[in-house]
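With one protein chain withheld, the remaining protein chains of the complex are depicted in position.
Lettered A and B in written order, each chain numbered from 1.
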Amino acid sequence: MSSDTKTNGGNFFEDFTVGQVIRHATPRTVTEGDRALYGAIYPTRFALPSSAEFSASVGLAQHPVEELIGFHIAFGKTVPDVSLNAVANLGYAECRFHRPVVPGDTLSTTSEVIGLKQNSNGRSGVVYVRSTATNQRGEVAIDWARWVMVHKRDVDAPAPETVLPELASSVAVSDLVVPEGLGFGGYDVEAAGSPHRLGDYAVGERIDHVDGVTLTDAEHMMATRLWQNTAKVHFNTEARPDGNRLVYGGHVISLARALSYNGLANAQLIAAINAGSHVAPAFAGDTVYAWSEVLDTAELTDTVGALRLRLVATKGRDESMTLKVESEGKQKYAAGVLLDLDYWALIPR
Amino acid sequence: MSSDTKTNGGNFFEDFTVGQVIRHATPRTVTEGDRALYGAIYPTRFALPSSAEFSASVGLAQHPVEELIGFHIAFGKTVPDVSLNAVANLGYAECRFHRPVVPGDTLSTTSEVIGLKQNSNGRSGVVYVRSTATNQRGEVAIDWARWVMVHKRDVDAPAPETVLPELASSVAVSDLVVPEGLGFGGYDVEAAGSPHRLGDYAVGERIDHVDGVTLTDAEHMMATRLWQNTAKVHFNTEARPDGNRLVYGGHVISLARALSYNGLANAQLIAAINAGSHVAPAFAGDTVYAWSEVLDTAELTDTVGALRLRLVATKGRDESMTLKVESEGKQKYAAGVLLDLDYWALIPR
Partner (left out) sequence: MSSDTKTNGGNFFEDFTVGQVIRHATPRTVTEGDRALYGAIYPTRFALPSSAEFSASVGLAQHPVEELIGFHIAFGKTVPDVSLNAVANLGYAECRFHRPVVPGDTLSTTSEVIGLKQNSNGRSGVVYVRSTATNQRGEVAIDWARWVMVHKRDVDAPAPETVLPELASSVAVSDLVVPEGLGFGGYDVEAAGSPHRLGDYAVGERIDHVDGVTLTDAEHMMATRLWQNTAKVHFNTEARPDGNRLVYGGHVISLARALSYNGLANAQLIAAINAGSHVAPAFAGDTVYAWSEVLDTAELTDTVGALRLRLVATKGRDESMTLKVESEGKQKYAAGVLLDLDYWALIPR
């Protein structure tokens, strides 16, 4: 007697309906162990998550972990229900960090289906979800929209009515959350490692973060597992025809963000992610570099500003910092671009 | 002037006597760092060890780490004294988890020699020990019997009287410990990730856990070191003629247990290990899958039940879930079987 009804095979396109709410499994308590592992896996040196003293000196009551720890954990919960049968992770929008995640917090994630569009080939469709991660007090920690292309189980299943959500191209400055207590009035630039404040960055400026890191399988698997992300392509050489383990896109985000310290040391907290594209896959042996472009600036409080940044990860260093090239009359991402992420970071004025 | 009398060369068969008690070195304090590393190395998603909130919701006063963290730490302490000169780890029996291990607990292990039998070739013998891990309050956390084949230092040393301990083929239901406070009355199946309770599992049912993980050397070495297990074959490519690092058998146990979440998400705690065989060695590059068979069921309290499970790890996925095949009139383990473990898990009724 055999059973495969007890294992989760993930949802297919026809399993989703607009308005459906999915409560994802496995609440997860964040600990100091997560902070240490994050620092072992990514070359992060931002003073605020590194130092409890620095964190207290800018007014935070508890010492937060990096925003991306919360994001990856919250995101990982959605994978078994939303993207286990995904063809591709198409995009992110409207991701906001509502309050810092601190050790001891337990994160749970719920998603609502906000859009559906079957592809013209009838074999797959795009699912739009808005996911919300809450802590043990029921407070929203992070929310975001994403859309993924998901296989149909049954090609003959009827197409649902197309619903396309309206998603902002970026999070409005007025929607950026400054964590309770945060003030950069007594900010210690020496401890932080850079004198450059909001006013020192100009829209259009590009910063080559110089350093590179060569990926290993053990490291990206450990990171991805830490977030309880179950997508098999990250772990199993038998899951892909080429025998390679695909690096979780979030691993490249965290790596590029950590590399961006060298040039953006005072961009201490991520306040929002406006958009993101995983342009090309990454594998062990690839050496990842990063560069940033300043897209916008904003003043949030007397002491806290925000930089809107494009963060680009590349395979191999591109000193020219070229995002797109023209090819047959179209703009295409330049060879080597792995990630194109658009986010808001908080920085001292 | 050189000294090798200060290094531990391990015990040989003739160093053991029945009734001998060995207090193993290096007490070890468990921390949240262990939980995080366990989650980075194994794809575990059981809600209870993942979430302090979930743990509290089922009545536990403190947030336990996975039982196998305690087991591996307690077991690791015995290696330098019991199995440093082992030819093979032959079996386990009567392993009971007496109380949850929580961060802050310090584990120490003591072993008593309970049996001896020299092999007919005169070059080695089987040593039976019962090991007991206690916490800093002297309370028993875990105890188990195991037997290993150990080299003789001196082939001419006389054979000891043969003593074979009586060991139960499985831990009796009446000996299973339900942790203090544990009750599954308000159990949250959505948070746990599966609706399947005790009554949904039938004796004889087999569950293919579907997912696979390809092993790396860095990961199994980090895990094995975390347990302070010193057996050199796990770490040193010069310790084996083939130049491979042998994966610690406990690594395969933890990996298979974590994979079993997909189909056994509510089997939250391990209560006992009845028996275990490391059928074949595993190495980096192997892709490990797992399947389970329900061997028995039991009702322990109004809300807590137990599943007796056979957990089988395989190299390569075996969708047929074949344990043994007949070969020349004998039952042999099927090709690819790495581990055959028999254990009791607690699950909501």
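Heads up, the rule we're going with is that a residue touches a chain if its C-beta (ideal position, glycine included) is under 8 Å from a C-beta of that chain, and two chains touch if they have at least 3 such contacts.
Everything numeric here is computed off the predicted structure, so don't read it as measured data.
Considering B:118, B:216, B:260 or B:287, the position touching the chain not shown turns out to be B:216 (whole complex). The hidden chain makes contact, of the residues A:171, A:264 or A:300, with A:264.
Among the residues A:192, A:231 or A:304, only A:192 touches the chain that is left out of the figure.
For the options B:25, B:61, B:88 or B:172, the residue in contact with the chain missing from this view is B:25.
Contacts to the hidden chain, counted on chain B, fall at residues 1-4, 6-9, 23, 25-29, 31-34, 36-37, 80, 103-104, 106, 108, 136, 216-219, 221-223, 225-226, 228, 230, 232, 235-239, 245.
One chain of the complex is left out; on chain A, the residues touching it are 31-37, 39-43, 45-47, 50-54, 63, 190-194, 196, 200, 202, 204-214, 216-219, 262-265, 285, 287, 316-317, 321.
The rule we apply is simple: only the chains that are shown with their structure count from here on.
In this entry, chain A maps onto chain B through a rotation of 120 degrees when their C-alpha atoms are superposed, rounded to the nearest 5.
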